[in-house]
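Here the complex is missing one protein chain, while the rest keep their positions.
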Amino acid sequence: MKKFTAVQDVANVDALVQEALYLKSNPFKYKHFGENKTLGLIFLNPSLRTRLSTQKAAINLGMNVIVMNLDKEGWALETQEGAIMNGSTVEHIKEAAAVMGEYCDIIGIRSFPKLQNREEDYSEELLQQFIDFSKTPIVSLESATRHPLQSLADMLTITENVPAGKKPKVVLSWAPHIKPIPQCVANSFAEWMGQADVELVITHPEGYELAEEFTKGATITTNQQEALEGADFVYVKNWSSYTQYGQVLTAGEGWMLTEEKLQATNSAKVMHCLPVRRNVELSDEILDGPNSLVLAQANNRTYAAQAVLKRMLEAL
Amino acid sequence: MKKFTAVQDVANVDALVQEALYLKSNPFKYKHFGENKTLGLIFLNPSLRTRLSTQKAAINLGMNVIVMNLDKEGWALETQEGAIMNGSTVEHIKEAAAVMGEYCDIIGIRSFPKLQNREEDYSEELLQQFIDFSKTPIVSLESATRHPLQSLADMLTITENVPAGKKPKVVLSWAPHIKPIPQCVANSFAEWMGQADVELVITHPEGYELAEEFTKGATITTNQQEALEGADFVYVKNWSSYTQYGQVLTAGEGWMLTEEKLQATNSAKVMHCLPVRRNVELSDEILDGPNSLVLAQANNRTYAAQAVLKRMLEAL
Partner (left out) sequence: MKKFTAVQDVANVDALVQEALYLKSNPFKYKHFGENKTLGLIFLNPSLRTRLSTQKAAINLGMNVIVMNLDKEGWALETQEGAIMNGSTVEHIKEAAAVMGEYCDIIGIRSFPKLQNREEDYSEELLQQFIDFSKTPIVSLESATRHPLQSLADMLTITENVPAGKKPKVVLSWAPHIKPIPQCVANSFAEWMGQADVELVITHPEGYELAEEFTKGATITTNQQEALEGADFVYVKNWSSYTQYGQVLTAGEGWMLTEEKLQATNSAKVMHCLPVRRNVELSDEILDGPNSLVLAQANNRTYAAQAVLKRMLEAL
């Protein structure tokens, strides 16, 4: 595997899921794989789970890890071709990516969208430039439009909890939030579920339609109650508007998932990528109750990353 | 050992001191102990000695170490049960601690008191919540009211320097400072000395009485000169007022320890946990002279941490 930025980069999704679950049972079996190999983790935005789990995954494979917080260190990157760099950017991504590619065998990079200009964000320019200029395998640690390691971890978690002998109904349910949030987790989850043997329903208030390229094959409804009926999994997540780009269109009253709403489901397991705003997106009773899978998802982040890194090490 | 937050967590203080001194002579003997084990170090406040020495202790035991500076990364934690999280906190400690507990085998955490509300600080809510929610052994790297790794290192240092055949006189002497400083180092030192075979005298200006739970068995006086008479060790430290909580009550003129004051002692060794304000808390002549143990104390931080981590690894 030369890059991991979207489900399209995975030749066989099911095989990757199975490998990740195998690694979960045998985390240190491939500790020699990463010997003398260096993973560089570049964060242009803060990270808790992603940083810890990816670092742990690399360590489990015997790799060295070097973390760089580019946001914190005033190292503003220029991305414009042909720029006359007499302003605030201190280094062009051409050099920065190429140099990091020289020091690292694999690079992971996190960069959030600015949520100001949809075309710009959805072009994934920074991620693409890192792929082009670093000449090194690149793992997305969340980009402007996708969060593939999260989605792979979500897929592991669903695989581990799917009711026997049934094609599960999976509902992606929009939730309120006080701030404009990227669409990447929702985009990515929809895209990965499109590759899985599930029935996917997406529910959100009007105006929160995701880009069609991600939701192919899903049923989409603005009626949350209808969506929840008979659900086996409910994935709760806020995102800002794609059509009125980056806007918060509604306070979302009534959209928080509660125990009462869960009554309509098939004792659905509840998922969230974290961090979660308690009693805004999801009620305490659900998060503290037996149906919550949020910690299992976070735990599976390690094995999702480990499977991806192992594939990349194999292809070096 | 499941937690290390106070001397009360140690079944046999003397045995732990002896183990730490053994590890000082044989730092790499147990390098296999920590194989494939991860120590997570969480700093909500800055750290120099604690971070370096604890990292070194873990490396000596073969552990992997992941450091998280939560203060720097805008990851404000919610600690209130039942909070509706529509404000500035981005994640509840329930999730943050649980997730870190999934990625780490042992967690170290540093968090200073705010020095605004005594009841709040002395409840040690954050530390307690990490213990409750992480489900992982917790090492305090300094909490609101105690600094047990420092105290254990201090105990090693006293053990190494105790005059032969004598129960030493140990004086904890308040010193001036320009800022309000927590009581934790003083609390902790008093508490640990209460478990040692020493005569403990605490001296400070009026209004700087420590909480009684920490000073049991100690002689307390506001007469510094009397306290210093015949002392074998003088531990110099500033703290803000406990009774008028968090206040600086006096500039402390005359309380700085000087060579002249040391004349009254039994050639006392002088201790300080560092960082020290030179010529405010302690004079240059003492810090640069033969009686200073401050560097020996700092060095012993490594072996204090290593003994504690070894005990925790044994109990995993």
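Each chain gets a letter, A and B, in the order it is written, and its residues are counted from 1.
As a working rule, contacts are C-beta pairs under 8 Å (C-beta built on N, C-alpha and C of every residue); 3 or more make two chains touch, one makes a residue touch a chain.
Just so it is clear, the structure is predicted and the values come from calculations on it, not from any experiment.
Note that of B:A15, B:L52 or B:A315, the residue touching the chain absent from this view is B:L52. Across the entire complex, the residue among A:A96, A:A153, A:V201 or A:L295 in touch with the chain not shown is A:A96.
Among B:I66, B:L127 or B:A298, the one in contact with the hidden chain is B:A298.
The hidden chain makes contact, of the residues A:N45, A:N64, A:T221 or A:N266, with A:N64. Residues of subunit A in touch with the missing chain: 36, 38, 40, 64, 66, 68, 72-75, 78, 82-87, 90-92, 94-96, 98-100, 102-104. Taking the whole complex into account, subunit B touches the unshown chain at residues 27-28, 31, 46, 48-49, 51-53, 55-56, 59-60, 72, 178, 274-280, 284, 287-288, 294-295, 298-299, 302.
Quick note on the criterion: only the chains that are shown with their structure count from here on.
Rounded to a multiple of 5, the Cα-based rotation taking subunit A onto subunit B is 120 degrees.
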